[in-house]
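Okay, so here's the structure we're looking at.
All protein chains of the complex are present and in place, except for one that has been dropped.
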Amino acid sequence: MSQASLAAAASDETMRDEFFWLGEINKASAVINSEQGLLDKQKTPAIAQALEEVIEAGNQPGGERPKKVIEFEPLLIDAGGIDVTLLHAGRSSQDMHATFRAAILRDELLELATHLNATSKTLVDLADKHKDTIVPNYTNGVAAQPNSYGHQLLGHAAGLERDAQRIREAYARIDRSPMGTTVLNGTSWPLNRQRMADYLGFAALVDNAYDASQISSMDEPLEVGAVITRIALHAGNFIEDLLTQYADPQPWMLLQEGGDNTYVSSSMPQKRNPGLLNSTRSDASTAVTLALGPILQMHNITPGMSDPKDVETNSAIVDAGIKVLDKWDKILKALRVDPQRALDELNSDWTASQELADILMREHQLPFRVGHHFASGVVSYARAHDIKPLDFPYDQAQQIYSEVVTAEDPEQPHELPITESEFRAALDPKAIVNNRATRGGPQPAEMKRVLAEARTDLKEQNEWIAKKRDHIDASLDQLDKDFGTLLDTSDDH
Amino acid sequence: MSQASLAAAASDETMRDEFFWLGEINKASAVINSEQGLLDKQKTPAIAQALEEVIEAGNQPGGERPKKVIEFEPLLIDAGGIDVTLLHAGRSSQDMHATFRAAILRDELLELATHLNATSKTLVDLADKHKDTIVPNYTNGVAAQPNSYGHQLLGHAAGLERDAQRIREAYARIDRSPMGTTVLNGTSWPLNRQRMADYLGFAALVDNAYDASQISSMDEPLEVGAVITRIALHAGNFIEDLLTQYADPQPWMLLQEGGDNTYVSSSMPQKRNPGLLNSTRSDASTAVTLALGPILQMHNITPGMSDPKDVETNSAIVDAGIKVLDKWDKILKALRVDPQRALDELNSDWTASQELADILMREHQLPFRVGHHFASGVVSYARAHDIKPLDFPYDQAQQIYSEVVTAEDPEQPHELPITESEFRAALDPKAIVNNRATRGGPQPAEMKRVLAEARTDLKEQNEWIAKKRDHIDASLDQLDKDFGTLLDTSDDH
Amino acid sequence: MSQASLAAAASDETMRDEFFWLGEINKASAVINSEQGLLDKQKTPAIAQALEEVIEAGNQPGGERPKKVIEFEPLLIDAGGIDVTLLHAGRSSQDMHATFRAAILRDELLELATHLNATSKTLVDLADKHKDTIVPNYTNGVAAQPNSYGHQLLGHAAGLERDAQRIREAYARIDRSPMGTTVLNGTSWPLNRQRMADYLGFAALVDNAYDASQISSMDEPLEVGAVITRIALHAGNFIEDLLTQYADPQPWMLLQEGGDNTYVSSSMPQKRNPGLLNSTRSDASTAVTLALGPILQMHNITPGMSDPKDVETNSAIVDAGIKVLDKWDKILKALRVDPQRALDELNSDWTASQELADILMREHQLPFRVGHHFASGVVSYARAHDIKPLDFPYDQAQQIYSEVVTAEDPEQPHELPITESEFRAALDPKAIVNNRATRGGPQPAEMKRVLAEARTDLKEQNEWIAKKRDHIDASLDQLDKDFGTLLDTSDDH
Partner (left out) sequence: MSQASLAAAASDETMRDEFFWLGEINKASAVINSEQGLLDKQKTPAIAQALEEVIEAGNQPGGERPKKVIEFEPLLIDAGGIDVTLLHAGRSSQDMHATFRAAILRDELLELATHLNATSKTLVDLADKHKDTIVPNYTNGVAAQPNSYGHQLLGHAAGLERDAQRIREAYARIDRSPMGTTVLNGTSWPLNRQRMADYLGFAALVDNAYDASQISSMDEPLEVGAVITRIALHAGNFIEDLLTQYADPQPWMLLQEGGDNTYVSSSMPQKRNPGLLNSTRSDASTAVTLALGPILQMHNITPGMSDPKDVETNSAIVDAGIKVLDKWDKILKALRVDPQRALDELNSDWTASQELADILMREHQLPFRVGHHFASGVVSYARAHDIKPLDFPYDQAQQIYSEVVTAEDPEQPHELPITESEFRAALDPKAIVNNRATRGGPQPAEMKRVLAEARTDLKEQNEWIAKKRDHIDASLDQLDKDFGTLLDTSDDH
């Protein structure tokens, strides 16, 4: 859950902030240590009762929820006397804080994954809707090829799928429990680290005790920063592509006007400023900036220093990424494509000219470079005479062909080997897209396959999120149940 | 292979630079397309022969090795006439360049992994050597606990093992073939993308054709940058820890003097400057700086732009990381620990005082906070009277104990429940370390287990590297063999 | 005034936020345009009255203070009807927002300058106090020379004085009025830009109208970021130097314990963690991170985009710098030096050995390199035999001298030409410092001069701040007075 969400949930006792985790750690210490004989069973009920009181008080509206061990313990002592510090066997602020930091980052990553998947789903749905919408695609800032807009969107979805993979990979390294490592070298108490990890819902231990608070604990925010950087950069790339339409006097794609999408200029009556695009790009730059924080915080310090570990700062990085994803989602939902304008632009840019060379080679064995030069000749002539593809005179094409072949490959027949109707068809953007034969291309069969796979990816990612969430929830439920037993005993007295 | 290594290997025909990969791609095009009937079998031998000539010429000492399709093709045409451009069926600079970029980054990552594993091995070997060397460990910049130096080193090795994981994860996303995606939307040629990927040794395809050159190709350098950042930051942390010894008038650990490790001041006769440490830290900052490059290059541009894709720039990032690893390795090999000085420092810092509280709680059920206050009282008294742990008067300890317990937990017996010899033993750093009971702690049994696991990790990582290298080599060998068949046919004519 | 301060001053009508400046701009428009005949004098009183009402309402506790022209104007229309929009002659959100951004950054920079000067003053005062305190100074992380601690502190003060210069330079480029440039190309209204600038307290105009909102307005946050970066890095350097003391078992300088300076470990009784140092270093890294924001926000966008212009974000950068300065100030005030420990450390490190070579060359014409080798020989012998400078046997020195001279400069007399008492005196750190002859050195006469100059710098910087503040205040007072005249007329009705 993001810090923003945490704040919203302040009145909910399940808000999983530092205080919550300090409570859970204490609950688990009580359960495990009393079973193991490390905590006097006689004293356990009173200690458990004191802990329960402190937690309940913190869960009240406006209740105090201290974020540090040294502020939490005094509340416990107030509630149960100095004996409650028997709970502190083999523990330290170092491992307890490292534990809640990992637990909170873990929740943050699951929240991020949820928002990422929501935006990805919108991308895939939009791709499905626009699988047959033919638009110009650009390389090096110049219109290059006709493409299915859905195919283009699936390309962006593939980028986000890799970001989702990175979340899972980062998660696996964060979802490890430092508890029991005390400070640097462990403790002489034979604590059961595995049971503690299980109760707190961690999948693994941070094994080496020095690593736990000195190295791993500094790595974790760095993992998160790297993930957010990717997402924010992807968002910026998408926006910049879309924004070029706004400088075009006849754009083929714009945001639906109104709402927060666009706004009116206070001075220029004709303007509709794409506020949503510009503010999302700025938010993405903010996310990139904040995500540099862990690099700087971790830079040139000795191992274990607290600099990169601040919970609020690190949660703010994830929240900045979530904000970008949510606004990107809003952008996607506001997109309006004008297919006819897109087609006009494709034709006016001769983006289909490569197909001439391809057809001549594929069907008539003309070497590619010769066909390319023929097509270039057609385009040059057309531009010089302001002719659009659909209007190009066939006899002029024949003449250019003959000249090029004569000069470059004189053994070839000098007649243009395609008919006028084949010539016209070759320049039809829609036909080009539909006739693609490439695995991963925009032709209907491949679009169908790739769309299906993208939906499978979304589903698996959702299942992964749910599974991770369920594991944490179930672990904490079990802890509650087992801790309840200590309390029940207490009530018997 | 790093760019630096590439340069060194310039006379070796297997140098895998852009030219090499353009050659391999062309070889694979010839083999696959002729088998598939996309390339006229009659014309294939001559084309293959022209290609072979161009490659051999480039492999000569001082031979021209162009790095771009538009510079490579003219050499082919010179060697074999315009017909060689039949090879260009369904190809583009976009997918060919994206392919050699991925192939080169892939080699770079394997080289990085090799150097990382070498430094990790040195760390683990040194940890083994120092598994019984007791030194102070620091938290928040202050001596905190005695620890096995070997245990501490294994903590650093655990950090590098996570960096190795990240290399493997990044590798999986880079080891994918864009070939066949042409530009943005594929081609009408029914190319066999999978066979091309197999010949080039890729484990997978970049599926979506738009993704291939527009999104994935920009992601890849970002992956690499993030990996290098981690490694460089880890190096900096290690160095800063070591460097604090140099400000200590009686350091317990220094670099072996001489070589490039330390250097003499031109003006101050007493000084030995740890040049290797300072220059490695600076090199690590350089690596972090260069690794920010892909973030900036990819920021706020439209998809597919070439900004983040420059091979030389991206190879330089990996090389900067390799340089850091190599110098870190050298540092490790130059480390000289003085165990007696380390012990003196431990004793002078009362780093063992926590054990007093632990023993009192574990064996005498004294609440931790009471024991902590007793130990604090001992330390305060000792500092005020400049007494070292081994000299602390037992009767003074008894008195402090009695005072603390009276004030804080009066129901406890007021007599210090440990004997003088137990009191002395509790303050023995070596005993503390050996008596740790924590999984992942520095006690001999755990050190043995963790050392063994670290060696297993190293072995598995080496196997992974070897397997990946072998797969590429075997794939290219197969390509050579199959391409040779085309040439043999050619020789028959 | 920082945003934090702004919030605190929310009930104060002089809080200079966006709303305040929109009010002032409107007041100035009313005064200037009515005088110039651009605003109908008949309609002016009602318009002025409406404006006064809106401002007064915003100044009430909890009053609405919109931050944008398009939210401010509706309040004006509510208060005075559509005629109030006659005020908007030749204006735009672009120039009005650019103006309040510059005005707020200007206030922020003055606030920053104030805090910088406060910290600098503490540095200089502390330097005065410690002008005779001799401590080790370090180069390359190793004790190098005895120095006056005051002299060292004045070095840091010199760094901050350069930061103060940078503030003044940045201020000059920010203290320029964009008002009247409307959007991009000005307006057909003959507005008096100079009078507007004068009323708003600006020292100059942004001349070119395109520059105003498209280029200059993006540069300004970048200026501020660069200034904050310097300050934060200086703070980090100072802290890292101080922090090495904490790893020293016998530090010669520490923070006064208690307060927020240091805190007790929850588990380790002996520890006093220098929390203030570590958190200030982290805050400095945060300031550096946030100060990278303007670079990223301005990167690869078209001119004039709003990305780098957000007032809250940019104010937060300055506030982050102010926080660092304030905590640095607290650190300085908490510093406690132990001169005897410092002296012991100096002696134990042979930091005075260079003086031997200097004296031999200065007074006995021994080439420096020979003297350096003699001193090195002494240090090596001493280290090998664990001898401190004050205990070094003179006859051993004589013997080493003879050997070195024989080997390296045999024409020199072979007898050590300084007496035993001269030999001892040469190794006295205090004498070394006092006998420095360098302009800008730590000897008393130079310390006196440099301290006096540092105080003059502080005074001049304070005067500069006061002068800039007074100019703004006086300008706004004049505006209030002239605007009041419009209202008085209004009251006559």
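So that you can tell them apart, the chains are marked A, B and C in the order they are listed, and the count of residues begins at 1 in each.
Keep in mind that, in the parts below, a residue touches a chain if its C-beta (ideal position, glycine included) is under 8 Å from a C-beta of that chain, and two chains touch if they have at least 3 such contacts.
From a predicted model like this one, the values you see are computed outputs, not experimental measurements.
Asks: Given that one chain is not shown, which residue among C:T182, C:T286 or C:N314 touches it?
Replies: In the complete complex, the chain left out is touched by residue C:T182.
Asks: If I consider the whole complex, including the chain that's not displayed, which of C:G236, C:P269 or C:G293 touches that chain?
Replies: C:G236
Asks: Among A:A102, A:L205, A:I231 or A:L277, exactly one should touch the missing chain; which is it?
Replies: Of all options in A:A102, A:L205, A:I231 or A:L277, contact with the hidden chain holds for A:L277.
Asks: Out of C:A46, C:L86 or C:L487, point to the residue that touches the absent chain in the complete complex.
Replies: Of all options in C:A46, C:L86 or C:L487, contact with the hidden chain holds for C:L86.
Asks: Just one of C:L126, C:M305 or C:L346 touches the chain that is missing; which is it?
Replies: Looking across C:L126, C:M305 or C:L346, the contact with the absent chain belongs to C:M305.
Asks: Please identify, in ascending order, the residues of subunit C that touch the omitted chain?
Replies: Within subunit C, the residues that touch the unshown chain are 38, 40, 73, 77, 82-90, 94, 137-141, 144-148, 151-152, 154-156, 158-159, 162, 165-166, 169, 173, 180-191, 193-194, 205-216, 218-219, 222, 226, 229-230, 233-234, 236-238, 240-241, 244, 281, 285, 288, 292, 295, 298-306, 354-355, 358-359, 361-362, 365, 367-370, 408-409, 432-433, 435-443, 450, 453.
Asks: Go through subunit A and note every residue touching the omitted chain.
Replies: Touch set of subunit A with respect to the missing chain: 138-145, 243-244, 246-250, 264-265, 267-275, 277-278, 296, 299-301, 345, 348-351, 353-354, 356-357, 372-373, 375-376, 378-379.
Asks: At which residues does subunit B meet the chain that is not included here?
Replies: 69-70, 73, 88, 91-94, 182-183, 240, 263-268, 278-279, 281-282, 285-286, 288-290, 292-293, 296-297, 299-301, 305-307, 310, 313
Rule of thumb we're sticking to: only the chains that are shown with their structure count from here on.
Asks: Centroid of subunit A to centroid of subunit C, CA atoms only: how many Å?
Replies: Here the centre of subunit C sits 38 Å away from the centre of subunit A.
Asks: Approximately how many whole Å separate the CA-defined centres of subunit B and subunit C?
Replies: Each chain reduced to its C-alpha mean, subunit B and subunit C end up 38 Å apart.
Asks: Could you say which residues in subunit A touch two or more other chains, in rising order?
Replies: 73, 88, 94, 182-183, 240, 281, 285, 288, 292, 299-301, 305-306
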